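See below for the structure under consideration.
All protein chains of the complex are present and in place, except for one that has been dropped.
For chain A:
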Amino acid sequence: MHGRVKVKSTAQQEEEKRKEREKKLKIYVAARDACFSKRKEGIWDEGALQITQQLLSSNPDFGTLWNYRREILMHLETVKDEDEVQKIYEAELSFLESCLKVNPKSYGSWHHRDWVSTRLPRPDWARELSLCDRCLSLDDRNFHCWDYRRMVVKMSGVPVDQELAFTDRLIGSNFSNYSSWHYRSTLLPLLHPESPELPSPPRSSLPPSPQTHSHRVCEEQLLKEYELVQNAFFTDPNDQSAWFYYRWLLGRAEREEMISCVFVSREEERVSVAFSRPVNAQSVGLLLVLDGLPQRVEWRSVHPRFKHSPVWICDLPPGTVSDITNEHNLTVHWMEKHTHRDCALYTGRTESWCRDSATDQELFRSELSVEKTSVLQSELQSCNQLQELEPLNKWCLLTIVLLMRALDPLGYEKETLAHFQTLKEVDSTRSAYYSDLCSKFMIENTILKMEYAEVRVFSISDKNLTTLCHLDQLLLVTHINLSSNQLQRLPPQFAALQCLEVLEADNNSIENLEGVYHLPKLEEVLLKNNKISSLADLQPLASCLKLKRLDLRGNPVTRVANVESELAELLPSVSDLLL
């Protein structure tokens, strides 16, 4: 029950209401039972139509009665001529119209209209479309009606540009209309695909969703859309609809599907493979070829929690690459995507890799795009103008942050941090969201800096990090410094750091080490002043066989009875333990 205000009433009023309800109940039950028994007897006549009509007009969610009506209508189709059938169905449509007037959000009524419309001998789609127009003019957010409209449009072949013009009209009369903006997001890519001369092959019989690569919009149309959205948010800067739509417009194309990195280590006789998205290597057809010979290997994700993971590992058959005087050539094939990556392991080298780095792929030109810098620059200018007028508008601030990232993530780092600070203050309800997003951007910047410096050290201390992400990008990192942040855990994704030797994470709030799992080279773990409270929390470290040095000072676990001897048993390789 929705939106029914509780009203106080006197005892006398209550008694009157009770009597009235009793009366209504009797009538209702009699009608219902009459329906059920007619149906049981297989009666499909006008009388049954009448009695179900009476019930459904007050209770349109009574689905079984619509079913009964459909049975009757289908029966009448077989005994009446086409004109009569047409008339019966038209009567049904006007009955439905009266139901929808009373209850415009009944699933049952809308579905029945759908059903009737597709059975009508001579459908009048123009009338249906104008019904939608009227209904949406009463409530422009009624999603049942929008869905019905989409059905009508599809059945009657209404041109896409006509529908786009319809959203123009609705948005023109009221910018705050999320449903219309949504509809535009589905229409634009049909009308103005990104590269019309190269239609991407449909993945399936289904229409692609606006989230997928093929559903981007060509640049000329994008510019027009930017203008429309700007009109909207300059008119009403607090209307979220336009801002959500704007963020989508600015979104970048999906990343190409590929093998982004192959790493091979002689000592561990192990190959690690990173993909551009999480995959299930056991089902995508992954083939490892070593010196021309396909290898029978078993792929496993970096953590047993993941059936889909961006990083997969396999052990080579013993002895195949261990002799340092031999040179080897590896190729990993991703059969499903017809792509592969080679990696050469030269004589005298203990390890080797081949990859496209984050900088190569322009991975963190944000979620924003490839669009021309000048366009983004002018968008940023407009937003900055708006921000001067509305300094505390969170939508505008967040959009500025996104635009800055698209333009120059490192150059705008200081402004970005300041804007995030303001966002957390003006929209404190969502401060955790802003903290996580800011953490993500800082991690991206640190990856970029690391790659420009061509080092394998990832250092991001004292940056108020609340979450870790992009860990699959850190496959080659040997030293990581996460000290003095606000991390609460090293999540399972952390197990992607297959080359990690030193982990520094002092002064956080870490209570969970799930991701420090089977890291074959890990020797040193510094966790001073965290919140590790039990030996069980340290269990994952037992899978890191080379661990020598462990600093747990300032953790609650140090106060556990017999902690030293328990740890000696749990982590026999550790020789340097600080408690």
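The rule is simple: contacts are C-beta pairs under 8 Å (C-beta built on N, C-alpha and C of every residue); 3 or more make two chains touch, one makes a residue touch a chain; residues count from 1.
To be clear about the criterion, contacts and distances are computed from a predicted model.
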item	value
Among "Geranylgeranyl transferase type-2 subunit beta", "NEDD8-activating enzyme E1 regulatory subunit", "P-loop containing nucleoside triphosphate hydrolase protein" or "Adrenodoxin, mitochondrial", UniProt-listed name of the chain not shown	"Geranylgeranyl transferase type-2 subunit beta"
Touch criterion as defined above, residue of A:92, A:128 or A:239 at the omitted chain	A:239
Sole residue of A:409, A:491 or A:540 that reaches the chain not shown, by the stated touch rule	A:491
Interface residues of chain A (partner: the chain not displayed)	1-6, 21-22, 24-25, 28-29, 36, 59, 61-64, 66-67, 70, 107, 111, 114-115, 141, 143, 146-147, 150, 176, 178-179, 182-183, 185-186, 204-211, 235-241, 244-245, 248, 277-278, 305, 307-308, 367, 428-430, 432-433, 436-437, 440, 491-492
